[in-house]
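Removed: one protein chain of the complex. Kept in place: all other protein chains.
Letters are used for the chains, namely A and B, taken in the order the chains are written, and counting of residues starts over at 1 for each.
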Amino acid sequence: MIRRQDSIIITTLTRLLTPFIQLFGLYVIMHGHSSPGGGFQGGVILGAGFILLAISFGIDEAKQRFSEGLIAVFSSAGVFIFAGIGLLCLFLGANYLDYGILPVVEPRSLGMLGVEIGIGITVMAVMISIFRDLLTFE
Amino acid sequence: MILTLATGLFLIYGAMDMPKWGDPESPASVNVSPRYIEKAFEETAVPNMVTAVLADYRGYDTLGETTVIFAAGICCLLILKRRKKEEAT
Partner (left out) sequence: MDLLISHFNYFISICLMMVGLYAMMAKMNLVKKLIGMNIFQWSIILFFVSTGAKHGATIPIVEAGHSHHGAEVILQASHYVNPLPHVLMLTAIVVGVATTGVALALLLRIYRTYHTLEEDEILQKMR
């Protein structure tokens, strides 16, 4: 069991750093188009921000913020977004996962953006889930 | 230990034949990747070639990849469930 850290430096610093870590993770996902990054990398950074919170504030606080139901909803939603975009392309007439037929301005680029967001959500939820399961085993 | 060294020597002997470091004519860079490099920006308007290949040209593999990591998360959840009946029996 991880208890809340006694030193005040660690708790204050974590509280200050966590929004910047999450913002950076979101930046890496969104800018996967024109700089190194993408779905997997941004998802891991978001998960690592949450694990930092769990290490410095104790496992009870982390359990309150992310319950098991919420983790299950997030990880399924990510896979659902990915497969859903593929099925949408199938319904509109082209092959499965053929982004050229979506009715937006630049279909292939925006299809890729949606897919990367789905991947990022799933990877974040699975990282948090594995960490939480390994810690709350008595 | 001896087995490890023997395997290492066999692998080094086999690696002598492989293409040199930084060779632009090696078989890994000639067959299909020039087409990916040249057509990625025209067809998809995405400057990052790695993301274009990962999510557009090979998008099906990425779908399988996401399923693998989802299944690993569920597997970990199932292995570590606490059963109250297990201590009684």
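As a working rule, contacts are C-beta pairs under 8 Å (C-beta built on N, C-alpha and C of every residue); 3 or more make two chains touch, one makes a residue touch a chain.
Everything quoted here is computed from the prediction, not taken from an experiment.
Touching the chain that is not shown, out of A:L13, A:L70 or A:L134: A:L134 (per the contact rule at the top). For chain B, the list of residues touching the undisplayed chain reads 1, 3-5, 7-8, 11-12, 15-16, 18-24, 26, 28-29, 32-34, 36-38, 40-42, 45, 47-50, 53-54, 58, 61-62, 65, 68-69, 72-73, 75-76, 79-80. Although one chain is not shown, part of chain A still touches it, namely residues 34-36, 38, 40, 123, 126, 130, 133-134, 137.
Methods note: only the chains that are shown with their structure count from here on.
Chain A and chain B have Cα centroids separated by 21 Å. Residues 43-48, 50-52, 54-56, 59-60, 62-63, 66-67, 69-70, 72-73, 76-77, 80, 82 of chain B are the ones that touch chain A when the two sit in their complex. Here chain A touches chain B in the complex through residues 32-39, 75-76, 78-79, 82-83, 86, 96-97, 99, 106, 108-109, 111-112, 115-116, 118-119, 122-123, 125-126, 129-130, 133-134, 137-138, going by the rule given at the top.
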